[in-house]
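One protein chain is absent from this view; the other protein chains keep their places.
Note that the chains are named A, B and C in the order they appear, and that numbering of residues resets to 1 at the start of each chain.
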Amino acid sequence: MIIEATCDISYTNESEVPAIFMLRPKSGWAQWIVEDFYRVFPQVQIVEYDDLYGNLCQRLIMPKGEFKIDIKIRADVQETLSVDFDAPFTPTHLLPTDVLHYLLPSRYCQSDQLGDLIKEMGLAQVPTYKEVEAIRRWIYENVEYKYGTSDASTSALDTSKSRQGVCRDFAHLGISVCRSVNIPARMVVGFLHNLDPMDFHAWFEAYLNGRWYTFDATQDRPRGNRIVVAYGRDAADVALTTNFAPSKLNFLKVSVNALTESL
Amino acid sequence: MIIEATCDISYTNESEVPAIFMLRPKSGWAQWIVEDFYRVFPQVQIVEYDDLYGNLCQRLIMPKGEFKIDIKIRADVQETLSVDFDAPFTPTHLLPTDVLHYLLPSRYCQSDQLGDLIKEMGLAQVPTYKEVEAIRRWIYENVEYKYGTSDASTSALDTSKSRQGVCRDFAHLGISVCRSVNIPARMVVGFLHNLDPMDFHAWFEAYLNGRWYTFDATQDRPRGNRIVVAYGRDAADVALTTNFAPSKLNFLKVSVNALTESL
Amino acid sequence: MIIEATCDISYTNESEVPAIFMLRPKSGWAQWIVEDFYRVFPQVQIVEYDDLYGNLCQRLIMPKGEFKIDIKIRADVQETLSVDFDAPFTPTHLLPTDVLHYLLPSRYCQSDQLGDLIKEMGLAQVPTYKEVEAIRRWIYENVEYKYGTSDASTSALDTSKSRQGVCRDFAHLGISVCRSVNIPARMVVGFLHNLDPMDFHAWFEAYLNGRWYTFDATQDRPRGNRIVVAYGRDAADVALTTNFAPSKLNFLKVSVNALTESL
Partner (left out) sequence: MIIEATCDISYTNESEVPAIFMLRPKSGWAQWIVEDFYRVFPQVQIVEYDDLYGNLCQRLIMPKGEFKIDIKIRADVQETLSVDFDAPFTPTHLLPTDVLHYLLPSRYCQSDQLGDLIKEMGLAQVPTYKEVEAIRRWIYENVEYKYGTSDASTSALDTSKSRQGVCRDFAHLGISVCRSVNIPARMVVGFLHNLDPMDFHAWFEAYLNGRWYTFDATQDRPRGNRIVVAYGRDAADVALTTNFAPSKLNFLKVSVNALTESL
């Protein structure tokens, strides 16, 4: 299915503001970018580069005054997520070297400190897709989705205690538990069709049976129609916007719509 | 200025044809991709990856029957090329390590075998921008632009003798001469506004004074309004389309238009 | 000066233990590896690869029984650290793209949460080398070096409160404060001549004036004669040994000696 995501952002800056945006998705093996529109007003010089994880980043200096960003993405994506309850654990000595990185603890995913939670979840010794799905469901059922209960400093350890949070907290918790049992896991940010209320979204992927699988602990069942914008170890790596000086955000509007096949 | 390039390609395949396309430009420091449309019919799975040079490549298997590719790019590019007659030679021991690669001879650029031509050109010992411009002009004045005089196997060495060729031959010759005097040089393929007749185009860049400068030996003067699609050592690296089985090309149409600022 | 570092490690394993070691230094711009000896008993298949940061990593499966690792490195290194009190802050919009990564908070360096400490330190608005040196000295004077007061889960935030720790805690604190004022900072692990008691060591580097400078908050003055083994965002990235199953460490002995110039 082809889905269209748009994002309109407006800032007002009192002075020049160096910034990095991560707002241009790349095509991957399950996502084809049919159309990509990325316009800023006023037009300034922008340098685009790949970060350590292969995400496209846009560096620029926002001028004084109002600065607007208009983005539209049309992507051909999977309506249905790949689900495979029989996908086995990949033993650590068989993991590809570029995946090992996703076993490490990170800013928001203290996988080394979640012993109590792991016990409470009662995970199997050799976890498979089924166990990751159980982790996801546990989070869905035991953590309350609630705006305003967490902030930019909230980590998985915090959420394991508060049992409240938003999509990034749900993802951090899922990632942390996976890593604690030696399943590589990574943060994903992007768009989800029919998310309510509509906004940027975050979820996670776990590496099983030689590939990445998508998991979203904010939803009651596996749902496709996602556009991946960036991957990272956790939210620290995938900030969609980073400003290096004060900047007033006027608005940030996100929309995601399904298109018929015939463009 | 914003220019719009389109490309329509149609193949007819008697069987499945694995292919690699290099048709999606990236934003760089002098080019901002405002809009990018890339559609294939019928829609098949496409995997996009970065090659060794950072070019985006699209891998797919064209199905039996007709296969079409529609591309549209709108890019904000420089109307006027950077020109700096005083830009000095960068001594080899000061070149960034990722540029050293472009000093090496390659399939179509036998920089190690152009001694006679170098003599004929009478190059200075320590070449600067001025000398590269003189090389470019020498090629412009001494090589005849003529379709059908070269083919996919024609190298700079061939062209140094035949003194005939098309844009890629002009670029190969310029690259080879630069490398022979230790100036890193690379092949560029993309679009040029007002090229006549319109087609994909090829030119080269030379590394001087710590940065890359654009040179085009097919033109009588420096001209901007270019969209870079891919970089490489020579044409072997930057084939815009590669088919791994026989495929009939029905047509390949290219257009490049200037847009007014206000989209 | 040429210094020689050795490291002997012995494990006893009850079963096969997949492991990753990070024990082979690379030559860099201020360190030349003259000699490198790396032997394991029994000899098993080892695969060596570069991680995300360019560190050489060794993957292997330790067999059942005793497993020994013998390492000897002779490196030509700087006796005196580069010190430049006038090195200015590099504005974020001028940082190389591959350095931006080191501005982000990480597992042990919650640079986003050290507001109180920053206030206590009274840092200048636009910090230079002088300020980083002041940070280093503040840590040296205000944090007590004491074994057993921290463990593998201790972060800079913890240390900012406990004011006790070992070399890695000192480094984490320095890194965190630098990042909080937009100075890229990274963790370094390796060897330091005349460290007392001798052991692996950790310190940090800060990016100022277009290059990395070395800082070590465990020492009362800048000291050279270091061998860098690995770089990373924090200790999570640069574990010198990682075992993916239980393994009994029998001993780990480190020695560092100065050699006369004439090998």
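Criterion: contacts are C-beta pairs under 8 Å (C-beta built on N, C-alpha and C of every residue); 3 or more make two chains touch, one makes a residue touch a chain.
What you see is a predicted model; the values in this text were computed from it and never measured.
In the full assembly, the chain not pictured is in contact with B, C, by the touch criterion defined above.
Although one chain is not drawn, the whole complex shows that of C:Glu16, C:Asp36 or C:Asp112 it is C:Asp36 that touches it. For the chain left out of this panel, the touching residue among B:Ser106, B:Thr128, B:Thr218 or B:Ser247 is B:Ser106.
Interface note for the absent chain: among C:Lys26, C:Lys68, C:His93 or C:Arg137, the touching residue is C:Lys26. Listed for chain C, the residues touching the missing chain in the whole complex are 24, 26-29, 32-39, 43, 45-48, 50, 54, 56, 58, 76, 263.
Chain B meets the missing chain through residues 18, 20, 47, 49, 51-52, 57, 59, 61, 91-93, 97-98, 100-101, 104-107, 109-110, 112-113, 152-153, 182, 236-237, 244.
The rule we apply is simple: only the chains that are shown with their structure count from here on.
Distance between Cα centroids is largest for the pairing of chain A with B. Per-chain CA centroids place chain A at a distance of 30 Å from chain C. Per-chain Cα centroids separate chain A from chain B by 36 Å.
Touching two or more other chains at once is no residue of chain B.
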